[in-house]
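Once you've had a glance at the structure underneath, I'll fire off some questions.
For this view, one protein chain was removed and the others were kept in their places.
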Amino acid sequence: MAMLARLGLEPGEEDFYADQLSAILAHIDRLREVDTDAIEPTAQVVQVGSRLREDLPEPSLPQERALANAPETKDGFFVVKAIQESEP
Amino acid sequence: MELLEDRLGVIEREEPRIHAFLRLSEELARAQAEEADRRFSSDAQVGPLTGIPVAIKDVLCVEDVETTAGSQILRGFRPPYESTAVARLRAQGAVFLGMTNCDEFAMGSSTENSGYFPTRNPHDPSRVPGGSSGGSAAAVAAGEAVFGLGTDTGGSIRQPAALCGVVGMKPTYGRVSRYGLIAFASSLDQIGPFTRTVDDAALVLQAIAGWDRRDATSVDRPVDMLSSLERGVEGLRLGLPREYFEAEGMEPGVRAAVERAVLTLERAGAELVDVRLPHTDYGLAAYYIIAPAEASSNLARFDGVRYGARAESAGNLLETYLQTRRGGFGPEVRRRIMLGTYALSAGYYDAYYLKAQKVRTLIAQDFERAFESCDAIVSATSPVVAFPIGAKVADPLAMYVCDVLTLGGNLAGLPGVSIPCGTSEGLPVGLQVLAPQWADGMALRVARAYEAASNGS
Partner (left out) sequence: MGAEGGPAAGEWEAVIGMEVHAQLSTRSKMFCGCTTDYIGAPPNSTVCEVCLGMPGVLPVANAKAVEQVVRTALALECEISRHTKFDRKNYFYPDLPKGYQISQYDMPMARSGRLSLGDREIRITRVHLEEDTGRLVHAGDALETASESLVDLNRSGMPLMEIVSEPDLRSAEEARDYAVELRGILRAVGASEADMEKGQLRAEANVSVRPRGSQELGVKTELKNINSFRALHRAVAYEIERQVRELEGGGRVVQETRGWSESEQRTFSQRSKEFAQDYRYFPEPDLPPLELRPDWVERLRASLPELPGELRSRLAEQYALSAFDVEQLSQESATARLFEQTVAAGAPPKQAANWIIGNAPTLDAQRLAELIGLVVAGTINREQGVRVLEEAQASGRAPGAVVRELGLAQVSDEAQLGVVVERVIAENPRAAADFRSGKQQALGALLAGVKEATGGSANMRLAAELLRHRLIQ
């Protein structure tokens, strides 16, 4: 689960979180008591109606502003380390 | 400018004690105060908020001002854009004091989960101010700021308002644009004010609310927070949900204070009505599935590539992700991301996320039914007064219980106000007023009436 969320966990930590999560999940399991067969899930809590945007271009950020917060850039690109295709 | 200098003085005095602010923005504030002074002297566009110093929760992006969501992972982040709510305040001429402390990514009820340091309750610095918007609540309570902005996902404005003895309001979902609010739970988050008086809360909300074309979940409805404010509660029916009054862990002192407040409202002309919210018990579980699920997705963007902190010791991309996120996120955030990821994962989606959304419908229906027999619902905001720092951090579930009375309002998208209603053991108690969707004015009206009745003003 931690890998799916890309959260690096140290070996000892796994147990710690597992315990806490179990307790929370046990509480959450109570939802099984509720009969929801005929109930629709809440799609949107308030009635909003379709909100679409007209197809008009707007100014983009200047490149420097877009890159300003990045830890590492090169020639206008963001830089990431070796990707390596092997699945985790 | 005098007002600003005055507040800066208070800040200087109070901060060592309560640590409400993560970062002050004095230079910006002075520039804005000067501008405000110019506006006043030239009779230009002047509004109720012109020149008024405000404390902004660290999850609301302020252009070119370091905004970190109370987290180490966004250390140094200066957004090249601004949240709409903040932009509207800026346009009104408000003065930005700085970014206030909060639980990391708004996840928490005590501000102890901040990635920086805890904030302390001005009434008793050994205790928490509540959370997640603890910093803004404390700043207003201590007089550092005239008003503050916070955000409320499960109670994060109302609960700290109650614990700090100030007014806090969460508007109807969709009232205030979420553009620029660093997202925690997209279907629950709302921005709202902390103030000393209900009038001020109405003024702030009036300024920041309204449709925003950059937020598809904001609704195009007229914003009128002021016209019914002073009408009082004569003839109004106030619902008292039994489940809320009998909530697990409710301190007797809190219950007593709230009951006194309710009687005050009755004396002011309100009719008290018993209502039932039968699915209240399941609200916590539904909330703790929906919110972490949405959060786990919202926080996936923090990978150290385009902004924020990045682990430098990593050798490849995967390591970068893992180490950056492990180092940058605190334990509560990681806990919720894992919970959320689990709730959405294959095989569990139906049992958890989908189920929780259905329970959510039931809870919303509970409120709809209750509002057929009353105009507003009143209860305690928090079942407990401010607890000592460190008392609940070790037990997440115990912390979550702080929100049982507030999260229903988020699940159902309702407007809610917390207003101080006395003390218990010397610590502030908050009265919560919930109103139907879009009846923000009603919630404020009832709160105002209580304020007037209890002050004799």
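Here the chain labels run A and B in written order, and each chain numbers its own residues starting at 1.
Going forward, a residue touches a chain if its C-beta (ideal position, glycine included) is under 8 Å from a C-beta of that chain, and two chains touch if they have at least 3 such contacts.
Keep in mind that what you see is a predicted model, and the values were worked out from it rather than measured.
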| item | value |
| --- | --- |
| Residue ranges of chain B at the interface with the undisplayed chain | 59-61, 67, 69, 74, 77, 79-81, 83, 178-183, 186-187, 213-217, 293-294, 297, 299-303, 305-307, 317, 321, 341, 344-346, 349, 353 |
| Touch list for chain A against the chain that is not drawn | 4, 6, 43-44, 48-63, 66-67, 74-85, 87 |
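One rule holds for everything that comes next: only the chains that are shown with their structure count from here on.
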| item | value |
| --- | --- |
| Whole-Å gap between the CA centroids of chain A and chain B | 22 |
| Touching residues on chain B, where the partner in the complex is chain A | 76-78, 80, 172-174, 187, 213, 216-217, 219, 279, 281-282, 284-286, 288-289, 296, 300, 303-310, 314-323, 325-326, 329, 334-335, 337-339, 341-342, 345, 351-352, 354-362, 364, 396-397, 400, 411-413, 437 |
| Parts of chain A lying in touch with chain B, wherever the complex brings them together | 1-2, 4-9, 17, 20-21, 23-25, 27-34, 36, 39-42, 44-46, 48, 51, 53, 61, 65-66, 68-72, 78, 80-84, 88 |
